[in-house]
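Structure first, commentary second.
One protein chain omitted, others in place.
The block that comes next holds subunit A.
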């Protein structure tokens, strides 16, 4: 059974059930009390009117049942209310722990991002997984546990009066809360997984078709456009219809078992409780008490159905493992002492399938030098930057700062390197906070100064909230060029001697690009810069250009010199400049 297999090596669900045990038990107890009160309300009401109908009677005789009826009538909603609060509180507490843990785990594994940054939004998935776990508790585990407890308690209570009837009731309830849910999940599991897959395909398909609609319109192939997703839609519908039919029939079966239970109670009470009037007064009480239980019992199967979603989340979270720290002994390094960065015959590949291959790559970059790295996309330009940072380690060769291997100075790396990439990340908070991340010690005035140096002063001061403007999700409040400038201001505060630029201007128009490059090289004039770029705009700012190509360096040199001596470079440059 995949259910148990999933949990065998799990470290994301089980340990947390043990944590905050008190709160968890309270929540479950309250859930149990809610169901108990619901049953007891019907029990005491049934008894009250039976008793009241039995002459001779006076008000004092039914005083206690009346009181109890009221108490249970109030108890049920109150317990239910508190139970919902407690269970949410428990789940959210666990969530805080889970989030912290996921964060710390990912933090320990820098290479995780390199491996996964291509496979879509892995971060979005992981964060969704954690909310799935919330639902696993609230919709599946809690209701199931409560229904099991109810089953056991009810069967035991009946067993005290009549062991065989107690056992019989246990069997019927066992079918309702265990057998049917299990059958249901084993039948639906594969179907659900299939539906999920087709659905995500369909989503991608539809989104893409909307993006490509221009082409379809001019192609005049309207029929084909409408039929593009037809197969997936059809398959999904078929499978969903099967699921729906299964669910309807299953719920019907659950009700059939339940009515059997009711009949059993009717017969049992008639046979055993009709010997004297005092006993007979309990007949309605016992029979009516079982009906509210269906509220707790019937939905268990439905909760189980969502298992495939939860399973995927649990499995995915369990693949995220902390990475042991394998760094050598760290050495204190004063960034002011930086003299040169050496890449000595480095060789690197992810695996034999990956197109990225760096072979025997050497460079020496002196303090204050500016280097540009060019080459076709996918050749490994960004990988070189990751190697320099020490996020990846070369299979052969060495990368050194002065005489120290790069792996020895990882501890305070932010003092040595700044990085600016294509889509700098801005946190959804104020502009001020975002820039100050570069160095939290800096004063407001220094932050403002940095923003002025990157040429954003006028823009920011024209905004209604000025420096306290919220940048929006992924910095969406600002344009691409502006986002780069904000990130540059951050780097200015960071004040590290080496700046790595990873295609910071891709996708910008040439005028914005020129302005931006101008600003970059202007404010960073005293820094060592390694700049990955995809064309030759602004190449005059650097001292040295390296063209990487598969497996080797195609050409390198000072740009002016290359322009004079290398005809290929000259051709490319002329094309780029439209000369």
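Side notes on the structure shown:
In this text, contacts are C-beta pairs under 8 Å (C-beta built on N, C-alpha and C of every residue); 3 or more make two chains touch, one makes a residue touch a chain; residues count from 1.
Basically, contacts and distances are computed from a predicted model.
For the omitted chain of this complex, the UniProt record lists the protein as "Cytochrome bd biosynthesis ABC transporter ATPase permease", which is one of "ATP phosphoribosyltransferase", "Cytochrome bd biosynthesis ABC transporter ATPase permease", "2-oxoglutarate ferredoxin oxidoreductase subunit beta" or "Chaperone heat shock Hsp70 protein".
Screening A:233, A:357, A:404 or A:449 for touch with the missing chain picks out A:233. Residue-wise, the contact with the chain that is not shown comes from A:259, picked out of A:160, A:259 or A:332.
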